[in-house]
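One protein chain omitted, others in place.
Chain lettering (A, B and C) follows the sequence in which the chains are written, and residue indices restart at 1 in each chain.
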Amino acid sequence: MKITNQVVEKHGLNLEEYSNIKKFLKREPNLLELGIFSAMWNEHCSYKSSRRHLKNLPTKGKQVIQGPGENAGVIDIGDDDAIIFKIESHNHPSYIEPYQGAATGVGGILRDVFTMGARPIALLNSIHFGSPEHFKTKSLLNGVVSGIGGYGNCIGIPTVAGETKFNKTYNENILVNAMAVGHAKKDKIFYSKAKGVNKSVVYVGSKTGRDGIHGASMASAEFDENSEEKKPTVQVGDPFTEKLLMEACLELMKDNSIISIQDMGAAGLTSSSVEMASKGDLGIEIHLDKVPCREENMTPYEMMLSESQERMLIILEDGKEKHAKEIFKKWDLDFVIIGKTTDTNKLTLKYNGKIEGEIPLDALASKAPVYDRKWVKKKLIKSKFDFKKLKKIKIEDALIKILSSANHSNKNWITNQYDQMVMCDTAQKSGADSAVIRIHDKEKAIAVAVDSSANYCKAHPLTGGKQIVCENWRNLISVGAKPIAITNCLNFGNPEDPKIMGEFAECLIGIKESCEFLNYPVVSGNVSFYNGTNKKNISPTPVIGGVGLIQKLEKPMDHLFKKKNSDVLLIGKTFGHLEQSVFLEEVHYILDGRPPEINLVNERNNGETVLEIIKKDLVNSVHDVSNGGLIVALAEMSMGSDFGIKIKKPKNLTNLYKYFFGEDQSRYILEVDKNNLERVEKILKNNNIFYDNIGLTQNDYFEIEDELKIDIKKLYKINNQWYNNY
Amino acid sequence: MNSSVIVFPGSNCDRDIAVALEKMQFKNQMVWHKESKLPKSDLIVVPGGFSYGDYLRSGAIAGKSLIINEVIKAADKGCLILGICNGFQILTETGLLKGVLLRNKNLRFINKDVNIKIINNETKFSNKYKKNQILKINIAHNEGNYFTNSNHLKILNNENLIAFKYCDKNGNINEDSNPNGSLENIAGIFNSKKNILGMMPHPERMMDNLISNTDGANLFLSLLK
Amino acid sequence: MKFTVTVTLKKDVLDPQGKVVLNTLQNLGMDNLKSIRQGKYFEIDMNDIDEEKAKKKVDDMCKKLLANMIIEDYKVNKI
Partner (left out) sequence: MKFTVTVTLKKDVLDPQGKVVLNTLQNLGMDNLKSIRQGKYFEIDMNDIDEEKAKKKVDDMCKKLLANMIIEDYKVNKI
């Protein structure tokens, strides 16, 4: 086939990039080679628009064993234990086929984690849908949730936390981000860098089919008359095979057979082989006729670009082939030696002995394009609405409206579809500020949470970026965990638009500031650009996934009131920031103004102090104050508990709406027994923490003096009906 | 006591049950499904999970495995057999227990803590519980909707072969306290010799107050007696 | 030689799936819909030449694995 400009463009490459390809090759590429360049040079694999900005993130720390650059990040949690984790997006496939898209998203991120030697111990997800009224939302919600559950449940890894949001910005482009967390021994971590010449390159797992061949789809018109037949097919997940693959890999990892290992994710065989060889400064030779295929007559082009799931590439130590093969045979999986490492620094593809393609590896990896895209700053916009002109609404009615809305309803309908308990180490399930997973057979536990705030990030990306890291850190603190490190999934619109690129650049500056100040490094992540359609980009939606450590798990801390007559303390200052608040959005349909500012000094001080108080076992329950402000946080502490609260009216703030619904940051609520109060107050004062005693817990009622009194069972019901009625 | 846990491709509660058994001082062995012989065991557990991905029908393919013939032989000789969740489904597929587990009534996977009531506490599996005692215990399944023909249902009732029923926290057994649509809220049954128990709830998940509660422990203690 | 097999629930067995599908279709505005039952469908390709033999094998497969004879019926068709 002749490579015309049209064919080049259909591979997502521009003409300048094409001429660079010719320069690197010193000739014209054939179609197979072009496909490989297109896969490696696309945004997803090359990070060509984002790399310059990602570079600035803080990625090092005392507890970081492996930062970005590997399949997942690795942190040290003491003794000989390491935690390996990463988040990844599967947005576009999930919009086309929600069940399979979400399922394969989970499968993909799990492979990233167990490929490094970790047994996965928890799954999380962040899912964003369009407005509930949009005609596609309901079936997308159903499909995505059952897809996430379907995969995680079957493979037997608990899905323990996540977030679910609805916003019309995602009407044509939902977000499905999945995070996996695994546990490994520190001295048994596996990397993708190849070492040594003439080592066997082994293909294991499922057979290769024509799943998700992007380039092929785009160029299919030119293929032949039967192009309809060759339409790319949706990737279908097979969690059963993944379970076998996981067990087989973990079994093989017990001894010293593996030099390096890499899952076949995006761009399948291409990216895995290129990555392993180029990291090791080697070459690699693959005999495509040996690749196990599911369909007849698959071409080298299709094999190299297929995104069939549940496959891995392994480079084995000499003489370990037989031993390894037996393990894979036991698990009924394909195991084929398809090539070897070389010293040529080239990717060499042979088919029936004939060379079908040969590309210098640096052209695919280190010399892949990097762009310094134009970007513009976002100004802080003063809010335009006049607070005095808002329609009068009773506080009770506003609270009920928020608690019964799609975004703030209880998510049991979703989380009941996930097995949260399998592996028997889930000490804190979904519904809490963070999930808590005990390290098997040990006293310690990790806390995990994911967070995003698209509205804040849209209004002011820098502040928004700062805020999500802090919110995530607060969520870990609230269950008594010391935050250690994060992974991030950066979901943005079209980076060729300077405004969007600006959102990206500024969010990253915000993330960086918080991470640096809180000593909360980024160890892995993923960028997803081009979310949106026809110039309608989604709101910037970076998602932060955090991991924290609980040194000794004695009793899991959660946010439900435990007793009556406890004092309830509000930690942190309340200013009454209503711009961009849930109150204005859900009750008055106003989305306007600036997000709340963050004072990082207070953030750190408040958080560290709360953690100290929890560790001294001086509190019954803890909750951070986030979306919806103080009143929603207090309602959450009451719903599902047997106890409510009686709140005194504030002395200084005269405007009750600002007091109760304001979204000022860095705040926590603590429930403290009378006999611990003195000690807690002493710690707070010693650490210069601003706090307020706002009321007492009581039986059955959620009450604000002279303002409202609601049965907490009724609140619970209100909070639980949205999904069931949808 | 010696126990064996059968491991199929796709079993995923095998480690959990092994941990529970060992905690209760059973001498436990894991048995891979391709093996043709069982180690000497007083108790054989068929664990939960998704054997063979739940493909075709949950439990169907595991029900045809090599090792299952040995389990059937052991059962005939009176060995104690416990099938939990997918294990229950497998036991019905082999015919060791009668009836079938259909899709949950709401067609969704359900994971939550539910209450179950001890109906028969006079068996090797349940003697440490009180009759009508209410447990809080975790369920996690797609197909837990127990169904059997009216003849067999009569036998289950007349011969006291129902082990547990779903109820609410006050012990009421009704449609509201039925999570998955099971006939008469049945959560677990015995065979007629009462040496085989199949149950959808997961007792192995209720062994540790730090994680959940210890309502499952008495099942294992009963067996040890 | 190709066969199709359909496996359906016996009449007296509750069909939760069929019921939900029926409700959903009715909610989607499909009128005049009296009943719907769901089952499984297999396309089986055999290398045999003798039709009778092949059919017997397929029958065997159904009994041994594809259908659960306690609750399901099956039908085999050569195509």
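Definition applied: a residue touches a chain if its C-beta (ideal position, glycine included) is under 8 Å from a C-beta of that chain, and two chains touch if they have at least 3 such contacts.
Because the structure is a prediction, the values reported are computed rather than measured.
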Checklist entry - In the complete complex, which positions of subunit A touch the hidden chain? => result 96-97, 99-100, 206, 209-211, 229, 233-236, 238, 240-241, 294-295, 308-309, 332
Checklist entry - Residues of subunit B in contact with the chain that isn't shown? => result 52-53, 55-56, 61, 64
Next on the checklist: Residue by residue, what part of subunit C touches the chain that was omitted?
Outcome noted: 4, 6-8, 21, 24-25, 28, 30, 32-48, 54, 57, 60-61, 64-66
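Criterion: only the chains that are shown with their structure count from here on.
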Checklist entry - subunit B to subunit C: how many Å between their CA centres? => result 29
Next on the checklist: By the touch rule stated above, which residues of subunit B touch at least two different other chains?
Outcome noted: none
